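Removed: one protein chain of the complex. Kept in place: all other protein chains.
For clarity, chains are labelled A, B and C in written order, and residue numbers in each chain start from 1.
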Amino acid sequence: MGMWVGMGRKARRSYGFDEIALVPGSLTINPDDVDTSCEIGGIKFAIPIMASSMDGVVDVNFAISLGKIGGVAVLHLEGVSTRYEDPAEAVERIVNADVTEVTKVIQDVYSKPIKKDLVSRRIDELKKAKVPAVVSCNPQVAGEFGPIAREAGCDIFIVQSTVITVRHESSKYKSLDLTRFCKDMKIPVLLGNCVDYQVALELMETGCQGIFVGIGPGTACTSRGVLGIGVPQITATCDAAAARDFYYKRTGKYFSIITDGGMATGGDICKAFAAGADAVMLGNAFARSKEAPGKGYHWGMAMPHPNLPRGTRIRVGTSGSLQEILFGPAQTDDGTQNLMGALATSMGNLGAHNIKEMQLVRMIIAPSIQTEGKVYQTAQRVGMRK
Amino acid sequence: MGMWVGMGRKARRSYGFDEIALVPGSLTINPDDVDTSCEIGGIKFAIPIMASSMDGVVDVNFAISLGKIGGVAVLHLEGVSTRYEDPAEAVERIVNADVTEVTKVIQDVYSKPIKKDLVSRRIDELKKAKVPAVVSCNPQVAGEFGPIAREAGCDIFIVQSTVITVRHESSKYKSLDLTRFCKDMKIPVLLGNCVDYQVALELMETGCQGIFVGIGPGTACTSRGVLGIGVPQITATCDAAAARDFYYKRTGKYFSIITDGGMATGGDICKAFAAGADAVMLGNAFARSKEAPGKGYHWGMAMPHPNLPRGTRIRVGTSGSLQEILFGPAQTDDGTQNLMGALATSMGNLGAHNIKEMQLVRMIIAPSIQTEGKVYQTAQRVGMRK
Amino acid sequence: MGMWVGMGRKARRSYGFDEIALVPGSLTINPDDVDTSCEIGGIKFAIPIMASSMDGVVDVNFAISLGKIGGVAVLHLEGVSTRYEDPAEAVERIVNADVTEVTKVIQDVYSKPIKKDLVSRRIDELKKAKVPAVVSCNPQVAGEFGPIAREAGCDIFIVQSTVITVRHESSKYKSLDLTRFCKDMKIPVLLGNCVDYQVALELMETGCQGIFVGIGPGTACTSRGVLGIGVPQITATCDAAAARDFYYKRTGKYFSIITDGGMATGGDICKAFAAGADAVMLGNAFARSKEAPGKGYHWGMAMPHPNLPRGTRIRVGTSGSLQEILFGPAQTDDGTQNLMGALATSMGNLGAHNIKEMQLVRMIIAPSIQTEGKVYQTAQRVGMRK
Partner (left out) sequence: MGMWVGMGRKARRSYGFDEIALVPGSLTINPDDVDTSCEIGGIKFAIPIMASSMDGVVDVNFAISLGKIGGVAVLHLEGVSTRYEDPAEAVERIVNADVTEVTKVIQDVYSKPIKKDLVSRRIDELKKAKVPAVVSCNPQVAGEFGPIAREAGCDIFIVQSTVITVRHESSKYKSLDLTRFCKDMKIPVLLGNCVDYQVALELMETGCQGIFVGIGPGTACTSRGVLGIGVPQITATCDAAAARDFYYKRTGKYFSIITDGGMATGGDICKAFAAGADAVMLGNAFARSKEAPGKGYHWGMAMPHPNLPRGTRIRVGTSGSLQEILFGPAQTDDGTQNLMGALATSMGNLGAHNIKEMQLVRMIIAPSIQTEGKVYQTAQRVGMRK
């Protein structure tokens, strides 16, 4: 399990969405009969597709809209929602920024301090609308915001940074003790991101309920270019799922593996489940909805970094309502609409009654086809970088 | 026979047309001396290249033209021919639709109900012209249309959906019993599509006479993008051919393996035969003929799906008559004309006296060359998506 | 030595120029001290780079110019030189043809019959200029033209078709007996093209002096697209060279392996020698010379085929004199000029004193770099197809 890349150095071959395809077997099922729901942190969701905690994608209104139809959007506690009374204004500044200045504008927008009372208020707004309140922040501030969020009625709390580990060294600040944090929070905690079997096992030991998988795969993320770090999502998801299955066998406790980032089409989502995901997290797809605050733009949350901005403001355009994007009818044929319909149809063709069976379908390594959809999409990505 | 794509998960490497080339051996033959005919369902065809049951490619007139020169075109019983007295009018609406509205127009055109008397009439028109009547439909309606077609004098009946299996579960409708259907039909039945050795064997057990191989490879099909499903055609054809050969050895009964989709040039067709095909099925190539109803456009039959349209209206242009496309003289050098001449020349160069010997020629894995033909073609596909 | 491409079917991985790079070792040599000469058919040539028998590249004047500086150009006996008193006029018609009509114009130009007296006259012109007379034709007419050429004083005779084999079947004409032909000709005979170890051995048994390696690799050749046939040149050359070395060990007779086609730059030429070639044959590079009759255009000799034209008229432009292209000074840095300087420099860096040592340098499989040169070149190929 590894090839020589140089004398004395082996590296393992890893695989991404484009290199994999799914293979039907001896059974097919009417798509109307498959069960596409999932359970995360003890809560059952009709839609196993979460919306990324990015300010161009999720604000309180968006989270309410998605929650009402059975999905879940994650609100970032370090985003504009907790820095501005009126976050829409801040988002507008970013969206309207000239391409040459966008990095600076974003850095400026995010230099405004976070207001703790806005943390409580946003969660309260979600709870009042009777949708699950799921929020996230970085490890450095989790100790501070976690208790506030819990008090405000938060249902699931997510601690998320580019790379998370149980062991973190710093001479400047005290590292967050993840095990203690999970215990103290009492509500379900999810951790991310990781891409490794061993790290996944260590994170599971902290007492969290699930982990996010994905370092450097998203379109709005340039970790691999800037830092050289990144693992393709099929391999990363398989590895994390193997850790989950091993831990389950040993302890009887089942974690959620949430594949986060890099999925462009319904086909990619289907492949993530086939690789072992319990749920997926998307940015691009939801950024295209009419309900998204970014009006067809989104940007990574590592982008505001004052010294080393990573990520890009991507223009994806607006293509339909949340309802259309998730349940159709699809107006286009490029795999970016009716994602739930695509998932159900794929599961039916592959003979998977539910997500757990979908995790077992056969994969094949297939040279990526340059379908028009992909070409068009790539063209869009490059051309629309505004 | 498999590589690790993640911990505990292996996947097999599969191959498509572009990665394979054919290797001449110690014998060459004058192309005029090779036999390119094939036999499907007990009928001998001079041309082993079938025309896909797509409404932009095949109508009754086209099927008659192709039948007259020794080939066979498949008429779709759920297409415009059985929904409209004058199908040309419906085709025209699709062809003239603006690119932004084409999906909706197609959905609308196909919302008109099928008329059973038109099923009989179309078959009758074919029989009167003294060409083989070969028709197709989906499993859901095969039980209804099969007997009508047989009564009308149909020669070969095809049951075809994106993915076909012997076992199909549905709580909404009764699944078609393929074994009983084949037995009841009495005339030869072909089934498709499949991409797997085991599934191919199970389909052979139903009593059918041949199977179509290909899920997700065609240019007008976006199954892989939308559903994540698809197997490259060289591997799929080899596997199905291995099932055929195994079944033949065990039972003495020989099935036809028909590679369906993904072939862009004469070279691709030659490779399909080398991989084990008894015949191939093309859409693109025939859509370019003057005789095609789509006037240079075609679209997949999964495209009308009201909720999850898959497939794209492709503009391929019109490049010559059926005669020119199949037998030349080629006006162009890009491998899309004189397909039969190309097949014969390739067989001569490879020392194959007939299709059965062509199935045994040596293949090599060769990095795909970006010939101008391919580049031009890709450019066309993307640019001409109108 | 082979990978499964499907059940029961293995195929060997083959390699082309772009996937290979050469690796320097412990010795370097001043390029002025390396010997780049070669010997073919008992004649020593200062330049181991032959010019392809294409009408856009070689006419009598070109062959004289190249011969005078130590190289050799092959005159095609079925080209315009033997069909027209004034071949320049025929070439001009092709060069000036509109892109939409070029295939037809070429077919028409080559429909004019060959005049036997012109065969003798062209060879005579070469001999009078005191350069080697090297000519070629297809196997079908070799029996007729061979003796005429020999009588006229031809030095080396080449029998060349897309694919050549010792065994050829035809019900229409008597196949050429290569062994008898080589014996009767008395002058050195070269045969081609082949890509296989076994076929190379069989061709060596005929009594010929060398073979051409290459099926489907050239830029003006679309064999792989039209016929599916083609083997990348590194693998083909290695295999033919292995046959040469085996035959030499067994019989003491040394053949010439001439890699023909697919080389775009000095780097590709160096790689061909490293793979085992004794000489190389180029079309593109020489077509760019001021001395070439095609004025910056060339086209394959399979292109005139009345029914199945293969090949493309390529515009390469005119970039310098023969002297500049072979010996510099290079006006450009893209590897298409000063080919002999590049070869000598490469041999020096790799520590090869002569071509035979160059055949032993270390190769590495390296992912192809999209150097600007390559990108530019591809752009040219596609864009300049006029």
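Following the convention adopted for this analysis, a contact is a pair of C-beta atoms (placed from the backbone, for glycine too) under 8 Å apart; a residue touches a chain by one contact, two chains touch by 3 or more.
The model shown is predicted, which means the values in this text are computed figures rather than measured ones.
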item: Chains still shown that are in contact with the chain withheld from the display; value: A, C
item: Contacting the left-out chain in the complete assembly, out of C:G8, C:G207 or C:G341; value: C:G341
item: Of C:A11, C:C238 or C:M281, the residue in touch with the unshown chain; value: C:C238
item: Those residues of chain A which, in the complete complex, touch the missing chain; value: 3-9, 11-16, 18-19, 103-104, 107, 162-173, 194-196, 198-199, 202, 215-217, 219, 222, 224-232, 235, 303, 306-312, 378, 381-382, 385
item: Residue numbers in chain C that touch the chain omitted from display; value: 1, 12-15, 20-30, 32-33, 197, 234-239, 241-243, 245, 265-271, 274-276, 328-335, 338, 341-342, 345-346, 349-351, 362-367, 369-376, 379
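Assume only the chains that are shown with their structure count from here on.
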item: Any chain in contact with chain B as well as chain C; value: none
item: Classification of the chain A:chain B interface as same or different, half of numbers criterion; value: different
item: Whole-Å gap between the CA centroids of chain A and chain B; value: 39
item: Centre distance in Å when chain A and chain C are each reduced to the mean of their C-alpha atoms; value: 55
item: Multi-partner residues of chain B (each touching 2 or more other chains); value: 12-15, 235
